[in-house]
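Missing here: one protein chain of the complex. Every other protein chain is in place.
Chain nomenclature is as follows: A and B, assigned in order of appearance, with residue numbering initiated at 1 for each chain independently.
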Amino acid sequence: MADAFPSALTGPSSKERKYDRQLRLWAASGQQALEESRVLLVNSDGPWSSQSAGVSGVVGVETLKNLVLPGIGGFTIVDPAIVTEADLGVNFFLEEQSLGKPRAAETCRLLQELNPDVEGSFQSKSITELMRQDPGFLAQHRLVLVSGPMKRPSLDALCKAASELNIPVLYTRSVGFYSTFSLQLPSLFPIVETHPDPETTQDLRLLNPWPELAEAASRIGDLEVLDDHQHGHVPYLLLLLHYLGKWKDAHNGNFPSNYKEKSEFREMVRSSARTSNPEGGEENYDEAVAAVLKSLNPFSLRSSTREIFEMEECKNPQADSADFWIIASAVQEFFQQHNVLPLPGSLPDMKAQSADYVSLQNIYKSKARKDVEEVTNLVRRIESQLGPRPGEILDKDIEIFCKNAAHIKVIRGRNIPEIDGEAQTLKAICNNISIPDSLVPVFVAFQVLDNVVTGLQEGKLSSGSIDDEVVWDTEIDRVLFALTSDDQSAVDQDARELILEATQELRRTEGGELHNISSLTGGLVAQEALKVITRQYVPLDDTCVFDGVRSRSEMYTL
Amino acid sequence: MASTNSSLRWKHLHKVLTKPGPFSDQDWVPGLETISALETSKILVIGAGGLGCEILKNLALSGFKDIHVIDMDTIDISNLNRQFLFRQSDIGKPKAEVAAAFVERRVKGVRITPYVGKIQDKDEDYYMQFKIVVCGLDSIEARRWINATLIGMVDPSNPESLKPLIDGGTEGFKGQARVILPTLSSCIECQLDMHAPRPAVPLCTIATIPRQPQHCIEWAHQIAWQEKRKDDPFDSDDLDHIGWVYNEALVRSKQFHIHGVTFQMTQGVVKNIIPAIASTNAVIAAATTSEALKIATSCNPYLDNYMMYAGEEGVYTYTFEAEKKPDCPVCGNLARSMTVDPDMTLQEYIDALGDRPEAQLKKPSMRTEGKTLYQRFPPQLEEQTRANLNRKLRDLVENGQEIAVSDPAYTIDFRYRLLFK
């Protein structure tokens, strides 16, 4: 048997004890991915004007805190700013002695204290300068975090370079009571371990049992001759198979297919339970009755999986394709042959004698193993057809894929959304701006802020202040103009009003951060970073807006 | 207070306190008074764990200057993946003290007073000194206790007796933050059914027909330990004890051919471990402290009253108003004051209750916190408390003490504060 019993007491290592509470979420494989990752934080991009120091970068540091604690391999902080008095009122990872020193060095030092397993380094230069001096700099990192607002040319250059290297970028802005962040993923970002709700992942094959399962059901024979004890312990799964056989005999070989028939079938099961025992009923029958509506559905491929199977990358994998696509291609072939996906092999707990349950479980497990073997053979065949690849795909990865095949996901990466960027962004903004309680007006207000900062930093806007009324009015008009360039009615009066209110709220702190909002946002951004790095769970696609005035958030694909 | 340094240091925060925004209340007067109201607001943090560490940091950087924190626990190695105020060398020390000292050291001008102990150690005088209470707890029981305590403290004639309770909780990638205005809005007890009970496996399954590795662990923990180590109190923090349970579970699992018993799983089952990560704690803690800032300063409207968060698939939040339950056993029927003659007997008092306009209590049972005054049923207890009927009230209750009365004619219970004439 593949999973042998551990022989002796093996207590956890001190590292396992330290990370215990998170290993229960992403297991050793997720932890390993974290430990192999180095994260880049670009925490400011120079002063905004003679009177504004620029981004205080609290949200960036708070995000890193939430990544250093669970143990990423390392981080680099890029931040040309010098610590000011105002930094000390909002940034926890600075202290009195930090005043006047480079902020990159100080935040790096105090973040590193959080976890001796994590290596930290810093650069007190601008990212643009750094990338010019060291073309290999960006490639050392697995993920880039950017604290905005950042002037457009710097942001665009950084995002473009990251995109060419397939490095994901999280661009975050936290100002006053509002924040927003967007995730730029590589053009295709596949996830195998999406961790769906276990309730939704059951695949029991009751309508199309394989021979061994059908045989197990037929072995129970005549239920009537069983004594009460045995009768009350037949696993509900076998009960359902048994009564389905009876139903088919009475219905020209058809299964109960609609709600009415299923209800009738459920009644048939219910009425077969024995009630003359001390409990006045049977738990296994209760379980069977409860499972009828959700478990008697013919296998159907989820549309997201079907889409993946139809993608060019899956249909025609290349030698340089990621392992995901080669396994997906093999699984797709498996599906074409069998009309089902590989069996996940897990069995829910159910009322049964220990030995009966274990043998039923083994039927599921060995079928799953057989399916994995079949997929593995297909993978090996594809590999040999493709010619030399960096290494053979690991058996373990094929097995994990097969277990999760019904819930795999591929996100199509998008660029960091900008109003002056792609047409789809503009369209998505216009589509969502007038929905009641939409937070898109807040996102638009942030676009205005980005423009103001860009204008100030490039000297195009003459005012020295971030809170200049005229400057803001001009930029609001410009953004509104861009939004309505195709369609005059795209932004109605209410939406204009909401955008205006949001800019007023943003201007209240003159671009400054509030610690609570940055800390909350740092939590959200770190959560996305963890999902991207571990490739587990499902990351944001692609923008989140948080409204701290009303304590709510929304997601948009922009 | 507003020295140049201080106003430079707090410039971002002070901007939202000195300038109205489009959503701040029209009657609100921003400025120095608001800042000083914030700085003099005494605030209590319950719990110095995953949420508590974050909450303390956030409050200190939100301008609160007088913060108190209660926690009875000491620091464990498994806290270090998220409780960022603690280091390897702090293991074994009390959380409240280490956390308070760290934040005080880091943020100049803030005073944090730790108390190492249980919330139940403190009386209403203690809780009365705070403006706001923020909770970062993992126990439902403790939440229910502070909730009932704060609701019991509300005195309509004294507005200051109303202590907003801001509660946060997390589990893995999920969490929730809620604002409770005791007696005014839905309380923890009203929302009790939102806490799913811990799933349990039938004892007989564990004893006779185990099927899952968890069943073997429960057997070792609940049955084998009782049989074999009866006189040895089980300590879930003792790794040797967990090791013993693990080994017993392993032996049993082999007997039944069940796979999958691991040390980690043993620990998880025995201690009912809930996964916890830094990022979720950061989100929920900051959600609670953001509300604390808004309530203390009115700079923006506060949460009304519940925000849930789930991060497994993208970023999902749902903000809604949980409803106050009219028949809530804690906030549904508040204590009323009742002036009584301390020389009347309990029987006379009960007769008088039957004529009260708000509820004619004909067959009441009643008690104080420490004493069963009269219990009509079961007969054994009726007999044991019957003698009280002829005793004077002054011999049974103290002046100002609260009694709770149940009567079969009403589905709700009543509380009276007895004031002696």
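Note that a residue touches a chain if its C-beta (ideal position, glycine included) is under 8 Å from a C-beta of that chain, and two chains touch if they have at least 3 such contacts.
As a convention for this text, contacts and distances are computed from a predicted model.
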Of "RBR-type E3 ubiquitin transferase", "NEDD8-conjugating enzyme UBC12", "Exosome component 7" or "Exoribonuclease phosphorolytic domain-containing protein", the UniProt protein name belonging to the chain not shown is "NEDD8-conjugating enzyme UBC12"
By the document's definition of touch, the residue of B:8, B:148, B:310 or B:359 touching the omitted chain is B:148
Filtering A:198, A:278 or A:388 for touch with the omitted chain leaves A:278
Across B:186, B:266 or B:406, the one contacting the chain not displayed is B:406
Missing-chain contact, candidates B:107, B:166, B:217 or B:296, resolves to B:296
Against the hidden chain, chain B presents residues 25, 37, 41, 123-125, 128, 131, 140-141, 144-145, 148-149, 152-160, 162, 164, 181, 183-184, 189, 192-193, 195, 197, 199-205, 207-209, 222-223, 226-227, 295-298, 329-330, 335-337, 339, 365-372, 375-381, 384-385, 398-404, 406, 408, 413, 415, 417, 419
Missing-chain contacts on chain A, rising order, are 228-229, 232-233, 277-279
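In this text, only the chains that are shown with their structure count from here on.
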Touching chain B in the complex, chain A uses residues 1, 3, 5-6, 9-12, 14, 16-25, 56, 62, 65-66, 69-71, 84-86, 88-92, 95-96, 113-116, 176-177, 194-195, 233, 349-350, 352-355, 357-358, 501, 504-505, 508-510, 512-517, 519-520, 522-524, 526-528, 530, 537-541, 544, 548-553, 555
Listed in rising order, chain B residues that touch chain A in their complex are 5, 8-13, 15-16, 19, 21-23, 54, 57-58, 61-62, 77-78, 80-82, 84, 87-88, 106-108, 172-173, 177, 209-212, 239, 243, 246-247, 250, 253-254, 256-260, 262-264, 267-268, 273-287, 289-291, 293, 300-301, 303, 307, 311-317, 319
